[in-house]
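Here the structure is laid out as structure tokens; the discussion comes afterwards.
A single protein chain has been removed from this complex, and every other one stays in its place.
Up next, chain A:
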Amino acid sequence: MQFVIALFAASHQPSARRALRFAEAALAGGHQINRLFFYQDAVSIANNSQVQAQDEFDLPAAWREFIERHQLDAVVCIAAALRRGLLDSQEAQRYGRPAATLASGYCLSGLGQLHEAAQQADRLVCFGGD
């Protein structure tokens, strides 16, 4: 089965971890993940400036490794990202900010990417809507 997974809650919320476990299980079960889409506070998962205490689980790092290992299409809504301080190098330059904060493996794009993926996949699974 082909999944698109949408995430809406911040990296410190339980659903951000549940979404990762679901994604791992989907691939382990032989399914495909066509796209991961990060919206609302879930854009914080893609923030490379978060630092966890050494004895705490680093969920953003776990997501980065998972996306990298499986070469997944990970899209972050650009409007939601900008208003929460998530910028790639192009946006950092455009708005005169000192650094890019978007982790590697993610790309910024529009909401149409969620609609497009939801139309094509077998299932849209959402985590952490309000």
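Everything that follows uses one rule, which is that a contact is a pair of C-beta atoms (placed from the backbone, for glycine too) under 8 Å apart; a residue touches a chain by one contact, two chains touch by 3 or more; residues count from 1.
Note that contacts and distances are computed from a predicted model.
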"ABC-type metal ion transport system, permease component", "Domain related to MnhB subunit of Na+/H+ antiporter", "Protein TusC" or "ATP synthase subunit b" - which is the UniProt name of the missing chain:
"Protein TusC"
The one of A:M1, A:A25, A:A61 or A:A79 in touch with the missing chain is A:A79
Residue-wise, where is chain A in contact with the chain that is not depicted?
6, 8, 39-40, 79-80, 83, 110-112, 114-116, 118-119, 124, 126, 129-130
